[in-house]
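Sharing a structure, written as structure tokens. Questions coming.
Omission of a single protein chain aside, the complex is shown with its protein chains in their original locations.
Just so it is clear, A and B label the chains in written order, and each chain counts residues from 1 on its own.
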Amino acid sequence: MSWLTKTLTSSIGKKVLMSLTGLFLCTFLLVHLIGNLQLFKPDGGYAFNKYAVFMTTFTPIKVISYANYFLILFHAFWGLYLEYQNRKARPISYAVVRNQSSFSSRNMAILGTILLVYIVVHMGDFWYKFHNEPLPYVQYTENVTTGQVVTKTMDSGYSQEVKMAEMTDAVAGTHSIIVKDLYKEVATAFQNPLLVIFYILGMFAVAYHLYHGFQSSFQTLGWNHPKYTPFVKFIGTWVFAIAIPLGFAAMPIFFFFK
Amino acid sequence: MSEGNMNLTLKVWRQKNKKVNGKLETYQVAGISEDMSFLEMFDVLNERLVSEGTEPIAFDHDCREGICGMCSMYINGQPHGPLQGVTTCQLHMRSFKDGDTIVVEPWRAVAFPVIKDLVVDRSSFDRIIASGGFISVNTGNAQDGNSLPIPKDDADKAFMAAACIGCGACVSACKNASAMLFVSAKVSQLALLPQGQPERQDRAMKMVAQMDAEGFGTCTNTGACAAECPKEISLENIARLNREYLGASLGSTN
Partner (left out) sequence: MSNKLDAKIPEGPIADKWTKYRSTVPLVNPANKRSLEIIVVGTGLAGASAAATLAEMGYKVKAFCFQDSPRRAHSIAAQGGINAAKNYQNDGDSVYRLFYDTIKGGDYRSREGNVHRLAEVSGSIIDQCVAQGVPFAREYGGLLSNRSFGGTQVQRTFYAAGQTGQQLLLGAYSGLERQVGIGNVTMYTRHEMLDVVTIDGKARGIIAKNLVTGELERHFGHSVLLCTGGYGNVFYLSTNAMGSNVTAAWKAHKKGANFANPCYTQIHPTCIPVSGDHQSKLTLMSESLRNDGRIWVPKKQNDTRLGNDIPEEERDYYLERRYPAFGNLVPRDIASRAAKERCDAGYGVGASKMAVYLDYAYAIERYGKIEANKKNMHNASKEEISEMGKAVVKEKYGNLFDMYKQITGEDPYELPMRIYPAVHYTMGGLWVDYNLMTNVPGLYALGEANFSDHGANRLGASALMQGLADGYFVIPYTIGSYLSSEIRTKAISTDHPAFVEAEKAVQDRISKLLNIKGKQSPESFHKRLGKIMWDKCGMARSEKGLKEAIAEIQALKNEFWSDVRILGDADEFNPELDKAGRVADFIELGELMCVDALNRNESCGGHFREEFQTEEGEALRDDENYMYVAAWEYEGESKWNLNPEPLIYENIKIAQRSYK
């Protein structure tokens, strides 16, 4: 065994992989939230749909996306494997347990599994449809001088080869684009109360998972310092366990009541 | 010879030996005084069992003053019972109420097989120490004790880690039966001291390798170990072990 595999398959190494992938996914979540905040813009989805195209066409982002998908799967299955191994370390369980640890720290595997299911549904809802299904197209025409945007839904039969068709009308002083209307897809999907509830529950899972996960990954990397650890815990709690899940949960709620 | 007036229901794990399955048996004990230690309450029960012709309950204990680390009962869902910072032998019956039901189980971990009733085999801890939990200095080689000044802060931190009594409560409390707190305490103690530097990297790698080989689970940072540790060994030690191990793996030439 090379030193690297030996290190990474030791009990600490396995955790380091969880920690590093976890932190990467935390970063992704932050970026994802910032991007998705465009859903709240009252522009008929202009910014959001443009952003969706950018995210799926810009090569560096695409590379990172695929890395991201891989790391999600890796994080999930590696975590489940660890959980399996950890359970083997105690073949007979206690009759009575009075825990001195937090709920989230004890249930990372369950929370993680919920999240995996959530991610599958979520990707099926939006990512898969965006890539593979004939979503309706929308045309945004922006007046270059005034910045006014006119939205026009394309006919149901409309289709185009490229993800985003761009036209500039120098005479009229407009710039228009035609893209798949993911925004509308989102807005429609969140009319379904069941899906809204599912998403909110998913965000609870995110909250609890990250409440432990964020700070835990620092501990695993050996970062525990009387001065800085309180700060890590603060970020883990207020940003990752509260702000981010709240921000995401606000989206289905927003569209449901819109 | 009843000395007190507490009556309790005990549910105690009985297991004849390593090979057979065990189960919880129920016993009533009466006349318990609140000045008794938890183990003395077991003494009373055992005396009665002997007089009734039932085999007494086997449990590990020795110094009965909280330092040898031998006693090891999992009481009502917590290693060493409900009090923080004490071992089973220092737990007294005043921590319980008349009429309580108390469930007593052995430490449970694949690396701590049950020998009998509440007695488990913790030799895995010895093997971990034997793999690297020492400073290789032969008797007679030492230089003068004061030739190596050690900052008081480091000495104190090393001492706090060295206070570990090797009882295994950390393993028993951990949902993963992980021995990281135990291992980290020893690695930390020696990593903090100048005497420990020459073997620092090697030690961390070898001890972790042995810990893994013994079948302990991995650490998921739940913190249950430190919360239940009778000597209140800190989680900072686990972070230090992680650092030491990663530093050693990445930084060493072998």
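One rule holds in what follows: a residue touches a chain if its C-beta (ideal position, glycine included) is under 8 Å from a C-beta of that chain, and two chains touch if they have at least 3 such contacts.
Values in this document were obtained by computation on a predicted structure and should not be read as measured data.
Student: Sort by label and list the shown chains the missing chain touches.
Tutor: Per the touch rule above, the missing chain touches B.
Student: Among the options B:G53, B:G99 or B:G251, which residue touches the chain absent from this view?
Tutor: The missing chain is touched by B:G53.
Student: Which is it among B:A111, B:A169 or B:L193 that touches the chain not included here?
Tutor: Counting the whole complex, the residue in contact with the absent chain is B:L193.
Student: Applying the definition given at the start, please give the residues of subunit B touching the unseen chain.
Tutor: Listed in rising order, the touching residues are 1, 3, 16-17, 33-37, 39-40, 43-44, 46-47, 49-51, 53-56, 58, 60-70, 86, 90, 92, 94, 115-116, 119, 121-123, 125-126, 129-146, 148-152, 155-156, 158-159, 162-163, 165-166, 189-190, 193, 195-196.
Assume only the chains that are shown with their structure count from here on.
Student: Show me the residue ranges of subunit B that touch subunit A in the complex, using the header's touch definition.
Tutor: 11, 24, 74, 76-78, 82, 103, 105, 108-111, 173, 175-178, 180, 208-209, 211-212, 215-224, 227-228, 235-236, 238-247, 249-250, 254
Student: Mind listing the subunit A positions that touch subunit B in their complex?
Tutor: Those in contact with subunit B are residues 3, 6-7, 10-16, 82, 85-102, 105-106, 108, 212, 215-216, 219-224, 226.
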